[in-house]
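Mind looking over this structure? Questions follow.
For this view, one protein chain was removed and the others were kept in their places.
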Amino acid sequence: MKPLLKVEELKVWFPIRKGLIDVLFGKMEYVRAVDGVSFTVGDRETFCLVGESGCGKTTTARAIMMLVDKSDVKGGRALFKPHDEALGEVAKIQPDAVVDGEYIDLYKTRGYANKIVRREIQMIFQDPFGSINPRMSVYDIVEEPLIVHGIGSREERIEIVAKALEAVKLVPPEEFMVRYPHQLSGGQRQRVSVARALTLNPRLLLADEPVSMLDVSIRAEVLNVLEELKKTRGMSIMFITHDIALARYICNRIAVMYLGKIVEMADSDTIIEKPLHPYTRALINAVPDVVPENRLRLREVPIKGEVPSAVRIPAGCRFRPRCVAYDSNPWVQEYCVKEEPGLIEVEKGHYVACWIPIKKKL
Amino acid sequence: MSSRRSVKENPLVVFLKSAGGLLREIMKYNMGRVGLVILAFMIIMSIYSIATLPGDFPSKWRHATEPPWIYNPKMAKPEWVRSLGIDASKTSIYSNLRPQESRIILVLEDIGRIAPEYVKALGMKKLSPFGYVEVYRVNYNLDVNDYVQDVLIIFEVKASENVNLSRIKMNVLTLLTRPDGLVLEISEGAFTLDKVRPVKIDHGVFSLQYIDYFKLNVTLEEMKSVYYIAVFGEPRAGGREFTPLLGEYQVTLILSYIGIDPREIARMFGEGSLKVNVEIRVLGNSCGLLGTDNLGRDLFLGVLFGFPVALTIGFLVALATVMIGLVLGVVSGYFGGRVDEVIQRLVDVIVNVPLLPLLILVGVSIQTRGWAGWPAMAILMLIIVIFSWGGVAIVTRSMALSIKSEQYVEAAKAIGASTSRIVFRHIIPQLIPYTMAVLVFSVPGAIIAEAGLSVLGIDHGLPTWGRVLADAQANRGIAYNMWWWILPPGLLLGLFSFAFVALGFTLETIVEPRLRRR
Partner (left out) sequence: MPLDRRSLRVIAFRGLTLTIILFIILLLTAVIMGATGYDTIILNAIIHEEVRAYREELSRPGSPHTPEEREKMVKEYREQLISIYGLDKPWYLRTMSLIPKTLILDLHVTHDEVAGVLGLRRPLKAGDAIAVALPRTILMITLAYVLSAIIAIPLGPYIAYKRGSILDKSVITYAAITNAFPVWWIAMLSVFLFGFYLGIAPSSYRPIIAHISRFSDSLLSLDIPGALTVLRDVLYFSYIPILVVTFAVLGGWLYSARAVAIRVVSEDYVMAARAKGLSEGTVVRKYIIRVIAGPILTFVILGLAGSIGGFIITETVFDWPGMGLLYYVSIAAGDSPMVLALVYVTTLVYLVARFILEILYVILDPRVKL
């Protein structure tokens, strides 16, 4: 089975917004938010992107959604495998965007072709308060994608909206349709957001920390809705979170990102039980324990220092300045300083970008 | 599923609901209430104005030395000042008069029978009227210590086509019976019916008789400069000073038609193929609701026309200004880059342009050579719009910049919404409350600017409050103590402006919660 989404060496660099004068006199500097990222999302798979804030996971999602300026995509490509029907349409109007006869290069699509692929990829945003327009009713919000894509008559649209609302458990839908965002709870808003994404029946759903801004008590309602949708609608989900424990709970595969790069990627169980990258280990150790008495013990989190700026990324391995393993493994230091490790498959399906496991394997 | 029909409300219902909500919100504030009441008054007056004033009113107002204005008293105070105890004689207009007597007179003595005052005033010295004669009488009570400006007789002839008006001649004779019993001939006229003209008090007609009667020691030439007070006054100091003679006056108008067989004229009047409508006007020093100007124009009508003009121009200019500012500001903020740069530089220039000098420059230029027949008002308003949207654009740009990075805009892009949809559906609606407040604030701007330009002597051709004030200023209305010429238009201008300032303050408080009282 071929993957649904293939991201290859994607680079997204933002120029630092400075005054006109700096543009005239100075030279450009970039924030290298995503600095060469490759991964795939399989059909009906839940794929997780984990990392601390600022590591580029949200930018990756926005890049896949084509929400970043094309001029900021400084390298690589994102290939998406749509329905055959959509593929045929794109092939007709923009044959140069079709790759290998099955995939569409997202950054080559323009105009209508772009609109066709957008139907197949949808996204849920992090902030339930900011991601829906406060001046529109729930009905208007959920119906909007249908209007934009010219789907259905008015009656049909009402039907689709009602089904979508039922699917996210906003029942009875008639009652919720006429409400406005300020009349909803955070969890309800986030489900409106999900419903909006659902109306187009996408193949791939990007969920950017959909529960991180919700109270712990209502996270489950949103997560359960996502889980159920995946089962009933056969969607693939790319889930973005900073919470590796949550990732294990919902994902098939997990990729760990650090400062614009993926440092480790494997099945969720493998990565939690046998982490190879020192950063992954640090993330796992940072998860608070549910057993109360264990919390009182001060655990050692194997990491030091602060995240460096994405403008000046350290030479060699970008994690080196914070790496505890670097200090305790003098034999590998020459490699770490000299060259950035690639993402190497050290076991079947287990990729890591750290000289220690790579050199050990060789 | 019938219950699902209500998922989307009728846009009109939604609009009315939100408008109603806004009104209720405004009514919570004193300023808002005052503003709304004044605005309602302005709207009612505008409707009344449009309903009552003729379409060619502006051109009528401009032609100040033509009817109907020349039939009015000049510089007359408002009528209601009489009830404040101010001495101002009233203006009485007697229209649709029917003759009290009408008959064919062939013998000289007959006139004494139907108009004894004729004999009293003139004896048999004058050639008596003969032919078909009509006599009209009206009474006028001079009740305050004041004179009367004039006694005016206006004719309107209506005839069927087969009547040859140039052959019928009308002799007009006006007599005034004073409270002291003196009967004066005050005017006379003679013209054919195709060339009727108004008849006024004629010093040449009555002076000699007046000097004789009071045995005054003045020349006819001297009488010429005081005749209008002599008619309704008593002479003192040998005719060099006068005091008003109060009491009941009677105006007798004797019309005699000659030229063709009197029986023929009588027949024509009888069957209605010839009609002469007579109007007698005793022009006092008070007239109408707001008095008259130096040319006799009824200031109430002039001011009345100002209502719809102020509302229309104010709203149009404000709407255009705010819309341009809104759209360009949003475009500038949302698209950024080169478009933003261009718009920002444009804003830099237009917010620094000295607008009033520019308007004067253009106004003077239009007046000197005309701009290819464009209406001056439209050009001036256009210039106000062109150079006023900068401020709105600056604010809406910064607001658009912050809304642009909101997640719901990102979400709209993610579903594939077009740019225009994002701008019109997601960004502009957020700016509406602010825009409303600015719109309300800027309504008076145009009309105040227009008034200022008028006062500087730039004539745009429409009667407006500013135009009326400008006439007052130009004709030294101030120096003649004509407060009724300066106060009403200025007060209305201020009231109009105040209504929108008050509503603007209120809206600002509503949309900017930080200013709201806790």
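Order as written gives the chain letters A and B; numbering starts at 1 within each chain.
We adopt the following convention: a contact is a pair of C-beta atoms (placed from the backbone, for glycine too) under 8 Å apart; a residue touches a chain by one contact, two chains touch by 3 or more.
None of these values were measured; they are calculated from a predicted model.
Across the entire complex, the residue among B:Thr368, B:Ser405 or B:Ser420 in touch with the chain not shown is B:Thr368. Check B:Ala266, B:Leu289, B:Val339 or B:Leu358 against the missing chain and you find that the one touching it is B:Leu358.
If you put the hidden chain back, the residue from B:Phe57, B:Phe191, B:Phe335 or B:Phe498 that touches it is B:Phe498. Interface residues of chain B facing the missing partner chain: 30-31, 345, 348-349, 352-354, 356-358, 360-362, 364-365, 368-369, 371, 444, 448, 451-452, 455-457, 469, 472-473, 478-479, 481, 483, 486-487, 490, 493-498, 501-502, 505, 514-515, 517.
Note that in this section only the chains that are shown with their structure count from here on.
Within the complex formed with chain B, the residues of chain A that make contact are 20, 62, 65, 67, 114-115, 118-119, 122-123, 125-127, 130-135, 137, 139-140, 144-145, 148-149, 158, 161-162, 174, 177-178, 193, 196, 200. Within the complex formed with chain A, the residues of chain B that make contact are 1, 3-4, 6-9, 341, 406-408, 410-418, 421, 425-426, 429-430.
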